[in-house]
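Here the complex is missing a single protein chain, while all its other protein chains stay put.
Right after this comes chain A.
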Amino acid sequence: MDVLLKTFSKMLTAASPIHQVNRSLIILKRRHPVQLQKANSKNKPILKGRHFIYDVVEYSELKKQENMNVILTEYVEGVGHKGQQVSVKPNFAYERLLLPKLAIYASPENLELMKNNLYQTKDDEKPSSVEALLTVKYLKKTVVSVSMNKDEPWTIEPWHIRVSLRKMRVYVLSDDSIELPEKPISGPDLTLEGKSFIIYITVNKKERVAVECVLHHWSTKVSDRLPNKNFYLKEPIPIFPEQIELLKTIRKNNKS
């Protein structure tokens, strides 16, 4: 039997004309029903070759799996707060939540226990929302390219940053949550081209993140435009020398 299994697995790996899709738990039915056996007989039923012809009634594993309820014992980014009952896909729940003990099964006993114990987390200790820390993580990784005009004079305002973030599909709802450096940056100044500075974004008025921005001069004329390729891979050169340490730590954390 084992030899058979091995040969079968080999057949599956090789590009064979017999392609079997997800051979898992299925429900079968005999095409030819077995003749009636003697009542209460202790002998094995008499089976002929034709009784081994099966038709597949149902592939129960091909069905969409129903969600499963679990109770979180810790805050999980993008899933829920501590003590919250969430409904997630079974494989995700098993591998990502139950095995590392971030959650327990929502059995009747556990539900009663949880009501007494784990709902007592204070609101101040909680993150502002389920996805807030995920957003913070994402913002930490991003390097924002701030494109400014090459010909017209300007000084950077919060809305410039908001628009640059919008180009990266990060929608900042109000300009109050964007915090610019204390010294103003104004231009057009080609000595600042490709140099970085740091701004702070506050998520849900609670989590504050430092985000790296790279200045770029952009022209309406195609022939006047400067190259802006792979700006996020280059070594950061700060506009303000006091920000160099912070810039380096941000890049280092993103790499690891």
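In this section, a residue touches a chain if its C-beta (ideal position, glycine included) is under 8 Å from a C-beta of that chain, and two chains touch if they have at least 3 such contacts; residues count from 1.
Quick note on the criterion: contacts and distances are computed from a predicted model.
Participant: Refer to UniProt and select, among "2-methoxy-6-polyprenyl-1,4-benzoquinol methylase, mitochondrial", "Protein EFR3 homolog cmp44E", "Large ribosomal subunit protein bL28m" or "Cornichon", the name of the complex member that is left out.
Facilitator: Result for the unshown chain: "Large ribosomal subunit protein bL28m".
Participant: Consider the whole complex, including the chain that is not shown, and state which of A:53, A:163 or A:237 touches that chain.
Facilitator: Going through A:53, A:163 or A:237 one by one, A:53 is the residue touching the chain not shown.
Participant: By the contact definition given up top, give the residues of chain A that touch the hidden chain.
Facilitator: Residue positions of chain A that touch the missing chain: 1-2, 4-5, 8, 22-31, 34, 36-37, 39, 42, 45, 47, 49, 52-54, 57, 61, 68, 90-91, 93-95, 98-99, 105, 107, 109-110.
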